[in-house]
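Heads up, one of the protein chains got dropped from this complex, but the rest are sitting where they should.
Then we have chain A:
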């Protein structure tokens, strides 16, 4: 368990250092995820080893957004003023993105012959 956490934190730490050191516009934890993924490929046993920890963390992923979400109290005026615009943008762009994703998937699947 401790070792597993160390693996995750070390990846995150390396990612943060890389992001800052190289001035990359990518969040450090995302780089950390790429590093861990690479580690899994190089060392498949690692994936099994830390599966319990990653599952436990991801099972409660949504809880982790609560503190950031509560920060919306500092933006209530923004929501009041721009609420309609934000909702319109959210709704329309979500519909557009779903359609774009689905149709592109189908088109490319047909082109590349990736059958179901």
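List of remarks:
Here is the rule we use: a contact is a pair of C-beta atoms (placed from the backbone, for glycine too) under 8 Å apart; a residue touches a chain by one contact, two chains touch by 3 or more; residues count from 1.
Going forward, contacts and distances are computed from a predicted model.
This figure omits one chain of the complex; the name its UniProt record holds, of "LrgA-associated membrane protein LrgB", "Energy-coupling factor transporter transmembrane protein EcfT", "Molybdopterin synthase catalytic subunit" or "Glycine betaine/proline transport system substrate-binding protein", is "LrgA-associated membrane protein LrgB". Panel shows chain A; residues 5, 8-9, 11-12, 15, 25-37, 40-41, 47, 50-51, 53-59, 61-75, 78-79, 82, 84-109, 112, 114, 116 of it touch the chain omitted from the view.
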